[in-house]
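One protein chain omitted, others in place.
For subunit A:
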Amino acid sequence: MDVGSPLGGPATSGIADALKGALPGGTGKASQEQRRVTLILGGVLLTLGLRRVSFGGAALALAGGALLYRELSRQSGQAGAETHMAEVTRSITIGKSAAELYRFWREGGHLPRVMGHFAEITETDMDQAHWTVRVPGGRSLSWDTRVVESRPGELVSWQSLPGTELPNRGEVHFRPAPGDRGTEVTLRLHFQPPGGTLGAAAARALNGLVPSLLVGDALRRFKSLVETGEIPTLDRNPSARASTA
């Protein structure tokens, strides 16, 4: 798998096609929107799951597809205005000072690597970045973020600029850990999926599935990078499997 295209790869499109095939048919507007949202969110979840080519990942990917499909096909008369945010929060302890970690996050240009399992990030300047998430079928979803608050040694928060299909914001907090343990780092991401019932369903799916994969992985990648100078990877791992050749 290419480092630069973490969500690409041949293993994912087949599942996406299968998911697409499993969706209710029809050519109406609602059906199209349904398919679009499913492709975006289901695709993200599935590819995140499948990237973990293992029992948990596969199970998670399948659960992601199944859950999403179930929620979507239910389509009961829920209030269309119910568009609550999906919010995920995870913490990790890193053996560096809060000041160092803040500097790494702000100035190191490390974000594209830390988030590389999820999105391609281009930092346009210190406060702005362009995010692209690839979804199966050759499509991609992108948005720009701007840092809205930044307190040295304490926190950085950012949010997407208006006009994206998947509005989101995030923040990272740094807090000294006791003893010789370094710094407790908390990463929080909020997604505002597309509105309406579909949005609510997608939000629930995001709530249930994304935390361990997206936020947890991002924190672990950040920790490994700052503690060791590299991110553990199975890229180009020798095996007798066609997909890694």
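In this section, a contact is a pair of C-beta atoms (placed from the backbone, for glycine too) under 8 Å apart; a residue touches a chain by one contact, two chains touch by 3 or more; residues count from 1.
Note that in this section contacts and distances are computed from a predicted model.
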If you had to name the missing chain as UniProt does, which of "Protein-export membrane protein SecF", "Sodium/proline symporter", "Branched-chain amino acid ABC transporter permease" or "Glutathione-dependent formaldehyde dehydrogenase" would it be?
-> "Glutathione-dependent formaldehyde dehydrogenase"
Among the options A:Pro162, A:Pro178 or A:Pro238, which residue touches the chain absent from this view?
-> A:Pro238
Contact set of subunit A toward the excluded chain (per top definition) | 52-57, 93, 95, 180-182, 212-213, 216-217, 220, 223-224, 227-241, 244-245
